[in-house]
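All protein chains of the complex are present and in place, except for one that has been dropped.
Right, chain A next:
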Amino acid sequence: MIMQAQSTEIATQTRAIVEGLKGLEGPLLPILHEIQEEFGYVPQESLPVIADELNLSNAEVHGVVTFYHDYRRQPAGRHVLKLCQAEACQSMGSDAVADRIKRLLGIGFHETTLDGAVTLEPVYCLGLCACAPAAMLDGEVIGSIDENVIDEIVAEVRK
């Protein structure tokens, strides 16, 4: 029953979001961004509602959601830590930074700690290539990461 109520709630909220944005030219990405903003991920229950409202097939909406790295299919941890793994960061030791953080948190990329504290993800370039290695923690940018910064980051997400 609770599950039922939740999915009705999601459908209702999704419909409201779609109604507000469907007037845009090419509204699907803005809608998905807004849904992820609202729920923290793109719930499966949202997809048929979007398809119905935009006159698309379920397959088309599913295809778009799964194409883009940004859209989550399940909720993330309370914190999201993105570590840049692109070339400029690699040249400054991003591999070692990632290894150390993975070890300290006990998780790999695309994983969430068991206590739900943090989700770890790779990112390919934050445009902070002149102050590498770089990361983004909950939308805040961090540059020139060294061991001290790693300890600060880990302490922050463990709070």
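In the analysis below, a residue touches a chain if its C-beta (ideal position, glycine included) is under 8 Å from a C-beta of that chain, and two chains touch if they have at least 3 such contacts; residues count from 1.
Here, contacts and distances are computed from a predicted model.
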Listed names "Pyruvate dehydrogenase E1 component subunit beta", "ATP-binding cassette domain-containing protein", "NADH-quinone oxidoreductase subunit NuoF" or "Stage V sporulation protein AC", matching UniProt entry of the absent chain: "NADH-quinone oxidoreductase subunit NuoF"
Per the touch definition above, residue among A:Q6, A:Q44, A:Q74 or A:S144 touching the missing chain: A:S144
Touch residues of chain A, complete complex, unshown partner: 24-30, 32-33, 54, 60, 63-64, 67-71, 86-92, 123-132, 134, 136, 139-144
